[in-house]
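A protein chain is absent from this complex, but the other protein chains hold their places.
The chains carry the letters A and B, assigned in the order they are written, with residues numbered from 1 in each.
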Amino acid sequence: MIKQTRSERWFDAMNVAVLLLLAAAILIPLIHVLAVSLSETTALNRSEVKLWPIGFNLDNYLLVLKNKRFVNAFLVTLLVVAAGTLLNMALTTMTAYPLSRTYFQARRWMTLLVIFTMIFQAPLIPMYLLVRSFGLLDTLGALIVPSAISVFNMILCMTFFRSLPEELLEAARIDGMSEFNILLRIVMPLSRPILYTLLLFYAVYHWNNYFSSLIFITDPAKRPLQLYIFMMLNRDEASTTMSNLTQIMNLDVSPKGLQMATVVLATAPIVMIYPFIQKHFIKGSLIGSLKE
Amino acid sequence: MSNAVLSKTKYGEIKPKSTSAWTTFYKQRSLYAMVLPGMLFFLLFRYLPLTGSIIAFQDYNLFKGIMNSDWVGFKWFEQFFTYPNMRRVFVNTLIISLYQLIFSFPAPILLALLLNEVRRARLKGTVQTIVYLPHFLSWTIVFGLTHMVLSLNSGLLNQLLQVLGFDAINFLMKAEAFRSIIILSGIWKEMGWIAIIFLAALVGISPTLYESAKIDGAGRWQQFVHITWQGIKPAIIIMLLLKLGVILDSGVDQIYVFLNPMTLSTGDVLDTYTYRTGVVEGHYSLTTAIGLFKSVIGFVLLALANRLSKAVAGEGLY
Partner (left out) sequence: MKKNIHWTVVGLLVLMLILSACSSSNAGNNREEAGASPNASAEAGPGEAEPTLEPPSPIKIYAPDTSYALPSGKFLDNPTAKYLAEKTNTVPDVQFLPNTNYVEQLKLKFAAGDFPDAFLGFGLTQQDGALENGLLLPLNDLIDKYGPNLKKNIPQYAWDAVTLNGQIYGIPEPSIQPSARELFIRKDWLDKVQLGIPKTSDELLNVLRAFRDQDVNGNGDPSDEIPLATRAYAWSDENIWGMWGLQPGVSTEYEGKIIPGMIHPRFKEALRFLQTAYQEGLLDKEFLTSDLSKWRQKIYSDRAGVWGWTPEGVWSFQNEIDATSPNANADVIGIPTPVGAGFDGTAGAQILPTGKTYLVMKSSKHPEAVVQFFDWLLSNEGQIFSEIGIEGINYKKENGKIVYDPESEKKEKSEWRLLFEMHGLNQTAFEAKYDESQRAKLQAAYDISSHEGFPNLTEGMPPISSEFQVLYGTAYQEAASKIIVDNAPLDATWDAFVESWRKQGGDKLIEQLTTWYYSNKKK
């Protein structure tokens, strides 16, 4: 191993220090969010809670979880995330690959066409009428199909596919492999970092998306998790206190506490799966040497 | 006239004197087949409703529908151009977008590069996991957190100032501070999430490149300049071009929550102006007109930047 020069060691130390400071600057407010979600209402009303919960209280979580609607909403979201992300990944990779090949005849104008749609967005009412005309209104399809491909994600995919050495793919082509197989057997395994990134982005998009369901879904049984949460939080504005619901259930729930609890609940699953994805961001050796 | 290079076939390179477009099309039919579902999607779910943008030139009445609404030409464009505070709105939009380009754009890149230099995988992983979490908070919550830090009476920063002997400052009500607050809170929230993209780019760099460089005696800095930077450049260029395409989008969700009457002079942007016209007659048409305007500017900017990028760096979006 080459010995580090003094300036390099100094840099490493500074680097670690900066990163730790950054992590602290981000972590500390998040701890506060967690503490608020677990605190009793009176303490919150007195603005006493800093980094530690006061009057440890799970009711903010219970209000969300104990409701039958929650389980339903959760299942809806799982379904949408699974089906949606699958559709997203399939379409995105299939579209990105040809556009990443410099020799593809239609490359320039198709890419331009696609970018155009990212910059020029359709207004709400025509979009609504379109979804309606496909019979997707008030169905889960409305949450999946209109967002089948994100141009941003596709461009990222395309860019990464472009960076793969052409000679490798050439060799496969000479051997008679079809373009589709090349995508499947060679390009995709080599593109794990970006594919996992896109998987994450799409999954998180579906997980967090409440706007589509706000517009397209009216049946309460089809409400996904974020919409369910969004509605629960927004009811407070209209009433003088928390709705009768919470008083009836004898839960000590506060608007602030509820707001934080719902964020924690919505974030927790992502945080739990992230480590599985993250290892693909740390290891690069396999991919790298394959490329050589 | 197609300049497409024919794929090498089993029978060696074939370079005919002239290639008709149809021949190329046929040869590349599998690529076309792959791209077909996606293009169909774009056609149906992006271009078709986009024709609805025509309401920007109408006095769209949702009971009459697009077919029967009156035509008003450029009326809405005139309306928002002649809004007396429009100059201020434009200036604010441009300045905030500029700040975002200068500060918010590089921040995740810097973060990714710094993380990349960390040896210990566990430290790197832990920091990275923490740093993307704020992405999941809503802007309302982030404003609440900002309020806790900057508020006049109980804010942490003011408490610190008072301990040091200074007077408390009502940061949130100071127009001069508004843009900085927006940029800083934006970086705090999104930096870690966007860094994921750049980390993915960095991970894709072959380690053998680093190994051979070390063998050649290259130090950390040289490795960075010749390998790391080259590896991340395509991602940076693409992200930059994409950002330029939507340059006039200021992040209305954030700005709306942070704005108050004292900070309108520096914070009122095109998107908040649009939002304020509220749900009134003509609102849909006005919103669409403003959206069209932003899109045209963004697209022109993108086209120019793309050309420049290809000339200078050899990389472009298309």
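In the analysis below, a residue touches a chain if its C-beta (ideal position, glycine included) is under 8 Å from a C-beta of that chain, and two chains touch if they have at least 3 such contacts.
Predicted, not measured: the structure shown is a model, and the values here were computed from it.
When the whole complex is considered, the residue among A:L20, A:L78, A:L113 or A:L136 that touches the unshown chain is A:L136. Interface with the hidden chain, as seen from chain A, comprises residues 41-42, 44-47, 69, 83, 86-87, 90, 124-125, 128-129, 132, 134-136, 138-141, 144-145, 180-181, 184-185, 214-215, 218-222, 227, 230-231, 234-241, 243-245, 247-249, 255-256. Listed by residue number, the positions of chain B touching the unshown chain are 61-63, 65, 79, 83-84, 140, 143-144, 147, 151-153, 170, 172-173, 260-262, 264-265, 276-283, 286.
Here, only the chains that are shown with their structure count from here on.
Taking each chain's centre as the mean of its C-alpha atoms, chain A lies 16 Å from chain B.
On chain A, the positions that touch chain B within their shared complex are 2, 4-5, 8, 11-12, 15-16, 18-20, 22-23, 25-27, 29-30, 32-33, 47, 91-92, 94-95, 97-99, 101-108, 110-127, 129-130, 145-146, 148-149, 152, 154-156, 159-160, 162-163, 170, 173-174, 176, 178-180, 183, 191, 193-194, 196-197, 200, 208, 256, 259-260, 263, 266-267, 270-271, 274-275, 278, 280-285, 287-289, 291-292.
Listed in rising order, the residues of chain B touching chain A in the complex are 2, 4-10, 21, 24-25, 28, 30-32, 34-35, 37-39, 41-42, 44-53, 55, 60, 62, 66, 111, 114-115, 117-119, 121, 123-134, 136-138, 140-141, 144-145, 148, 154, 188, 192, 196-197, 199-201, 203-209, 214, 219-220, 234-235, 238, 242, 245-246, 284, 287-288, 291-292, 295, 298-299, 302, 317-318.
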